[in-house]
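Below: one structure, written as structure tokens.
The complex appears here without one of its protein chains, the remainder shown in place.
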Amino acid sequence: MTHDIHLHHITRVEGHGNIVLNVRKGRIEELRLEIVESPRFFEVMLKGRRFDEAPHITSRICGICAISHTTASIKACEMALGIMPSTETVLLRKILVNAEILQSHILHIYLLVAPNFFGVGSIIPMAGSHPEVVKRALRLKKAANEVCRILVGRHVHPVGISIGGFTRVPSKNDLGEVMRTLEAVVPDMEETVALFKDLEMPKFDRPTRYVSLHEDGEYALYGGMLYSTDGPPVYPIDYKEFITEEVIEYSTAKHARSGGESIMVGALARVNNNYDVLRSEAKWAAKELGLRVRCVNPFMNNLAQVVESVHAIHDSLNLLDDIAGRDLRCGKEDGMKVSAGRGVGVVEAPRGTLYHDYEIDENGTITAVNCIIPTAQNLANIEEDIRALVPEILDLPRKEIEQRLEVLVRAYDPCISCSTHFLEVKFVG
Amino acid sequence: MDRTIKYDGVEGFIARLMDNYDVIAPVPREDRFVFDLLTEPSGAVMEYGTTLLPPVKWIYRNNEPLLKFDLEDIEKTKAVIDVRQQVLLFVHPCDINAINIMDEVLAEEPADENYLAIRRATVIIGYECLTPCREDTLCYDKGCHYADRGYDVIFTDIGSGFYVRVETGRGKEIVGGDPSFRKAVYDDRIALMLRRDEGGLRFGRAVAGEMGKLSHLLKENYDDDIWDVKGERCLSCGACNIVCPTCYCFDTVDEIGSDMREGCRYRRWDGCQLEGFCKVASGENFRDSAAARIRHRVFKKEVYLKKRFGRSGCVGCGRCIDSCMAGISIIDIFNHIMEKRHA
Amino acid sequence: MSLSAGGYGQNMLPVAATITGIDRLTDKDCVFSIRLSKGGILRFRASQFVILSLFGIGEAPISISSSPLDSEKSFELCIRVVGNLTRAVHRLSVGDKVGIRGPYGNGFPMERIEGRDVVIVAGGLGLAPLRSLIRHVIHERDRYGRVIVLIGAKRPQDILFKEDILLWEANPSIEVHLTVDVAVPPWDKHVGVITKLFRYVDVDSLNAVAAVVGPPIMYRFVVSEILNKGLFEGNIYLSLERRMRCGIGKCGHCQINGIYLCQDGPVLSYMEARKLKEAL
Amino acid sequence: MRPKIGVFSFTSCEGCQLQVLNLEDELLHLIEQVEFVNFREMMSEKGENYEIAFVEGSITRESEEGDLERIRNKAGILVAFGACAHIGGINVLKNVCPKDMWLTATYGRRDLFSDTIPVKRIKDVVDVDYVLPGCPIDKEEFLRFVQALVLEIEPRLPDYPVCVECRSRGNICLVEQGRWCLGSVTRAGCDAICPTYRDNCTGCRGLTEDPNIKSLFNILLEKGFTREQIESKFGLFNGLEGISGPGSTED
Partner (left out) sequence: MKKPLLLLGLGNTLMSDDGAGIHVINELRRHKLPDGVDIVDGGTGGISLIDILSGYGTVFIADAVRGVHSRITVFSPDELGVNKKETGFSVHEVELGSVLELMNVLGMDMPDIKIVGIPAENLAPGTVLSEGCRNLVAEAVDIVIEMVEILLKMPECPAL
């Protein structure tokens, strides 16, 4: 069996990627997941700018994970400057991170993945054939977007969320609106679990190293220690000992490894690593969906996203209860004291662990930047998965092989455009 | 018959108002104030500086629907007026005077029926100023620090509580049945008189010269350099128009629902300071310099409205001065023009 | 009747009207015959305008080109494509419906013209409102003195109402003179700016009125020619153009100094216009 | 007519595409009125028969110029979609450094991906018919834009500055509070979302028709900002280059 497969610009993913696969007589001769998105050089853009512009600029790394980038950037700046945000600020940021997880996962599982199972190329034909599914997807997505709109103006490139606190403090009414919005979609989320329960994920097992944040007593999304399925936890500031990046000639995104191994980050990794501290509603969903830890089937990442969506809604409702009893002391303080320093901000973006690392001089100017994007961390692992999967499906017609590979790549929910821009920066001069 | 109310009775009164009306009251916004829909009776502030937007903008609202139409059947087009029973609470005299001007201007035939219908559904509860909001107050020059009509009732702080002047039948209904109010007695009147006497000492003039001659002097100085000087600074951002309590210029926009079947024609605030305000379809711009636009704004208030309605269209609230990033002040312009007389 | 007769929000409410005829004049201009639905009749004066609505697109003021005495049932609008609304109107067909409100504006003071010599000067699209006046005058020709019509356009193909002009030229009771800025044969009329036509104007200057409509730049030169002929400033009428939105003297766009053109205009005597510094 | 639409993206964060998908309430109606034939972020089909191309992102590689030209040739109408396409956006910040540094800074070597070029706006490469400004685009504006295309009328952008919308919302002026803000020279249409949330307007929607930049500069200088700071703020979204595409203000 000989195949010469070139999947140009994988669809229903964010960004531009190709799969190149040459199989000669059943043997893989060439396998590349090419990331052809243009490099954007955010390192260059950030250098020499004032620190408080970093969250705005780095938000533009990715429109889908804009809140994650903004939050990681803010955390890095706060660490560098020694600023401690208030408890309420942190609670609100957690709600926002949850909202982004929800918005991104719903977008992925419904708009990008679900069409596969209905045998169509996009959600558009589903609007005719399964309008209730599409409408439910849109309601859930809207709820997540509404949370962001109320708190920070919009989801894509949020405004008002800032170093030290919020430039616009949400009112009690705002918080009530957020609560009502999320409560209203709880039934939709339950229906979602029921829907995905009936969809069969391809069978394919390949154990790998799962990496995520980890925190005792909390499903770590906003903060925590760096955690890998094997090996001791590591402080975020020491992430360079934990994760390494390499330049791959055919990929404008670098590949990241931990301990020399390819790794998987994202929903499945987090559920695998932190299952115990999921909200009970999410554990119920995992059980319904047949997702048992530790799960080593990358296709199950789609279902892990459903589980996390359930968690995101209920965790936010819980956080809102917590906030309701507090004074909202989360306004941004005037006159930040600027001092030289380095800061590392790590959050769990929808697709996995996101690192922002800045050095700031005594004038508040950024002198060095490193960001590691989740999708870059998954790329090596996707290649390994393809390498393992291809022999199993080699007998299928070529069209189906292509489709299966695309489904595999899509299961990782890659965010290609934001994966292309970073490596440790050493500026000269 | 006038009434009084104790300080601690006000909140209960507001709560009862909120049962029957949308109550729009001054509330803090950062270190300033805005008129906003009250959600809690305790939210209203009585001692406040000039609000960012004047209360009249709740009567002359932005994006006010004018018509609803059906793209498939033009015969179904109908006029709409989104009338809500509302109370504007604790309106300062300058803003009451502004509403009086708007009432007059927009009632001139052919009338602006949307404004008038909403105006009729609006109860105005004033709050009398005994201290100017700002240092260089222009309201006193304009005689608008005090309002003798245009409200249904007006509150005045008389030290022991508020004196509540009842001006209209609707005002009487509102306070008459409310348990927080007592009939005003002779002593309350004395207190009101004393408070006003004290208050009077705090107001002063900002413009040197007789305001009565301003209109004439402006006409004489139509081609003065001041317009060019200010025009160079002006960002033509329209802020002064948007915040002005007597600016009523508008544009209309049609918006269609996403199903492309039904739509609505809205009125949207516009401003004569904006560059495109006088541009016509063929591209010609009949007021294409910032200098000419500033002159038009000042003339509109002080000359054109005065000629048509017998009084200046400026109530001296100072919002256009506060809101001008470029620091253009009508007080400066007025003073400059007043000096011209001696030149 | 006025279509927007007041009442609950009626002042900005258009009534439905049907296009009963479309006549293409040039590549940019069409004349639309319009009849009000439900048998309504539009009563108007020459040089008044209506506001035309296409729902979802917006409104625009359009001057009426037919004479008030032409027909009870319909009126005509000459529409040039200059923007979205006018472009969309040009895509409509006979039988399609539009919204109409008005008429607005003061119109030409016919009572002031009666019994006098009349000089009518039309530049470009200015002929659209003036056609209404010319036809009105022809309808009751014996009420006026000499009638002289001067028409200017950029090129021969831009001339509006060519059929009307042929009739007018053939009508011995009025004098018509045409000029274009640029022309190639077989054009056999004048070439050059409209002021050149004034040598044909020979009127009883103390007892004559002039009506002028054209592009803004034209007024100054034409008015000075008319004044040279000895007409009084108060007897020269101009119809001005501004952005008009509401038609009811509120929205502010058409304001020229102290007046609202949509209510106090669009026709002003030169004596009035001269006092308005923003007018000319 | 039901226009056929292609959505394409070059160097960008793809947030503007996402804004289209964020039209949750309108999406179902939208796909009835227009036919998406090519929209990689949403669908597998890659139709080439689009009449209207929405192009997101800036051009940052030589090869992209050819791709863009092909799109231009197929599309009757080409829309620069979002700040990156319209004015270059954040991407332009890269242009301040020499090319060698981009590569060494990012990949540690300069032989890889060396077809990268200084950032170009879409209109620097091909003719642009319309612009939908903003970082990200305003989804309502997108909807109205598409409606205009369906109605076959000229889509129109506001010709006034952000201040109009900001003041209409009753915001306190940031400049009055001693902060910087480019709203007075920036085209409105975003409903002043940033100042409403008390963030500065960074001018992502490009300049108004006739901005008084000189005066704004002087005002900010008087407020104590340095020339370098002000230029840097304008530079964030390439604002001073942001003279907008066609779009008149008539009716």
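Each chain carries a letter (A, B, C and D) given by its place in the written order, and its residues are counted from 1.
Following the convention adopted for this analysis, contacts are C-beta pairs under 8 Å (C-beta built on N, C-alpha and C of every residue); 3 or more make two chains touch, one makes a residue touch a chain.
Predicted, not measured: the structure shown is a model, and the values here were computed from it.
*Asks:* Could you tell me which displayed chains border the chain that was left out of the figure?
*Replies:* B
*Asks:* With the missing chain put back, one of B:48, B:69, B:127 or B:146 would touch it. Which one?
*Replies:* Looking across B:48, B:69, B:127 or B:146, the contact with the absent chain belongs to B:146.
*Asks:* Looking at B:61, B:189 or B:216, which residue reaches the missing chain?
*Replies:* B:189
*Asks:* Who touches the missing chain here, B:92, B:165 or B:319?
*Replies:* B:165
*Asks:* Residue-wise, where is subunit B in contact with the chain that is not depicted?
*Replies:* 1, 129-130, 140, 145-146, 148, 165, 183, 185-187, 189-190, 192-193, 196-197, 199-203
We take it that only the chains that are shown with their structure count from here on.
*Asks:* What is the chain whose Cα centre is as far as it gets from that of subunit D?
*Replies:* Most distant chain from subunit D: C.
*Asks:* List the centre-to-centre spacing of subunit C and subunit D in whole Å, with centres computed as mean CA coordinates.
*Replies:* Spacing between the chain centres: roughly 43 Å.
*Asks:* Which integer distance in Å separates the CA centroid of subunit A from that of subunit C?
*Replies:* The mean C-alpha positions of subunit A and subunit C differ by 65 Å.
*Asks:* If you look at subunit B, which of its residues touch at least two other chains?
*Replies:* 256, 279-282 - these are the residues of subunit B that touch more than one other chain.
*Asks:* Touching at least two other chains at once: which residues of subunit C meet that condition?
*Replies:* Residue numbers touching two or more other chains: 56-60, 82-83, 86.
*Asks:* Per the contact definition, I'd like the list of subunit C residues that touch subunit B in the complex.
*Replies:* Counting only subunit C, the residues touching subunit B are 4, 6-14, 16, 37, 55-60, 82-83, 86, 97-99, 216, 241-243, 245-246, 248-253, 255-258, 277-278.
*Asks:* Over in the complex, which subunit D residues touch subunit C? Could you list them?
*Replies:* Residues 147, 151-154, 156, 248, 250-251.
*Asks:* Give every residue of subunit B touching subunit D within the complex, in rising order.
*Replies:* Going through subunit B, the ones touching subunit D are 29-32, 34, 36, 51-53, 62, 232-239, 242-243, 255-260, 269, 271, 274-276, 279-283, 290, 322-323, 325-327.
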